[in-house]
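As you look at this complex, bear in mind that one protein chain is not there, while each of the others sits in place.
A and B label the chains in the order they appear, each numbered from 1.
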Amino acid sequence: MKAAALALLLALASAAALAGAPKPALKIENPGQCIAPTEEMRKNHMEMLKHQRDRTLRQGIRGEKASLNGCIECHASKATGSVLGKGGFCQECHAYAAVKLDCWDCHQPKAGFKHAGAVGVKP
Amino acid sequence: MRLEKNSRSEELLFYALVGVGALVTAVGLAAALYMEHAGHVVTGMNNQVVWGMPHVFAIFLIVAASGVLNVASIGSVFGKAVYKPRAPLSGLLALVMLAAGLMVIMLDLGRADRLVVAMTHFNPTSVFGWNVILYPGFFAIVGLYLWTLMDRKMNPYYKPAGLAAFVWRLILTTGTGSIFGFLVARQAYQSAVIAPMFIIMSFAWGLAVFMIVQKSMYAWNGMTLHPAVRSRMKNLLGTFVAAVFYFVLVYHLTNIYYAKETAFERFILLEGGIFPSLFWGGWLFLGTIVPLLLIYVPDLNQLRGSVFAAAVLVVVGAFCLLYVFIIGGQVYPLDIFPGMEVTSSFMDGQIDHYRPSWPEILLGLGGIGLAFTATAIGVRVLKFLPEDDLAKLESAGHMLD
Partner (left out) sequence: MTEPQDKSRRKFVAGAAVAGAGLGVAALAPGLHLIEVAGAAPQAPRAAGEPAPSTVRWGMLIDTTKCATGCDKCVTACHTENGINETVQDVRQGSQWIRKIDLKDPKNGRTHSLPMMCQHCEKPPCVDVCPTGASMKRADGIVLVDRHICIGCRYCMMACPYKARSFVHQPLTAQNPEVPRGLGCVESCTFCVHRVDKGLQPACVEACPERAMLFGDLNDPTSEIAKRLAQEPATQVRADLKLNVGVRYKGI
């Protein structure tokens, strides 16, 4: 099922590439520092993150190798501070592959984010 | 068959009606999209009144969907000949109304995009979880039942299929009622009587919907219902409406008797503004007393359209009762500290106020629109019109009244 979906995705992606869609221009901010080789990350990052998220949230396991915040801290653009936006590490590739992400509905996409404004829910 | 020769104006009218239905559905979908995009901040729902207008519509549709199937069950399971020609229409309405109700409730979810999650993650202790199994099961069983009714090859199996559908629908409505019946947190719910009350409500509301649709189809085709059939169905509706009255009475009487619930009952029945008005005026007077008069007073029930009016009023009363039950049950504060006067920044100890917003109402109406459109198309393309064998009915006349 997943393999089929992946195959379809790859087929679509290569079709898009053939059709001339511009390849994502990814800037790696800290080359060589990743938790696994690039090829493995490209292929498996979603599985790594999914398993980690369930272990961390449901079992309370902390300090895992793969972590979304870890990705963000390392991969956020030095210019924008985020993994989203144009050229953003996550968005650039996901937009190209047409895979929707809902991580960012809840997770903070900016590295080292601290809220500066007024605090508290105001009636 | 009268249906096959359609005049041009009739044809146009049909497409116009379907167009209106589709438009209402589309507006409902657009409203849901807007709610999904902007968040529930654009609705009248909040963290105290967590379920609102979409749930009133959805629960009506789901409860009436299982009830409308009774018409078929009375024919197949209880062997009443008059109801047999009505079974296909009954099954069709059950399917489209359940689909419409589920559409409304699904589109109101905070994460409607996660429908797949709802299907793939199952918590066996959740009443909602049970319903996730009961609803598709209903589609499958009623679909099968319709097949046995409408395909001559499958006809020998209609009895067991009908029985299975009947049992399944009882379980399904028990599940719907238990969504509320198992809630200990709020004063209005947590009562064993809620599940059977929902079942009897489904009997009344489903039959009322069936009679409205049947009357409309007959009027469309220039037919009139045989008086004996009409008389039978109206009496059954009267019985169901009276039974709903009895269950609602028991539900409130038990609450009034329990000291811990009397303040809630005083609110919902006397002092709660819109809720007592809807309860007494909407449900009891319009939705119960007037229909019973229309059905049982001889001078009234012979009037043309009196039974149809009774059925429409039963549906109006249903919406009033559900609004009181669902919204009224939530605006009343939770009794977290019994016996204490409570104040906080978040409605503790206070009556909440809920005003339904347009997106919510439009989403609910979209569900009705979907049910209407699907029914209109269904009865057009397949043979769902209940046709009575008049000669047979006449010869068995003495058995009818």
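We adopt the following convention: contacts are C-beta pairs under 8 Å (C-beta built on N, C-alpha and C of every residue); 3 or more make two chains touch, one makes a residue touch a chain.
Treat the numbers as computed from the prediction; the structure is a model and nothing was measured.
Shown chains touched by the missing chain in the whole complex: A, B.
Mapped onto chain B, the footprint of the missing chain covers residues 36, 38-41, 46-48, 50-51, 109-112, 114-115, 117-118, 121-123, 125-129, 131-132, 179, 182-186, 189, 330, 334, 336-337, 339-348, 352. With the whole complex as reference, residues 30, 33, 35, 53-65, 67, 69-70, 72-74, 105-108, 110-115, 117-123 of chain A touch the missing chain.
Just so it is clear, only the chains that are shown with their structure count from here on.
In this assembly, the C-alpha centroid of chain A lies 45 Å from the C-alpha centroid of chain B.
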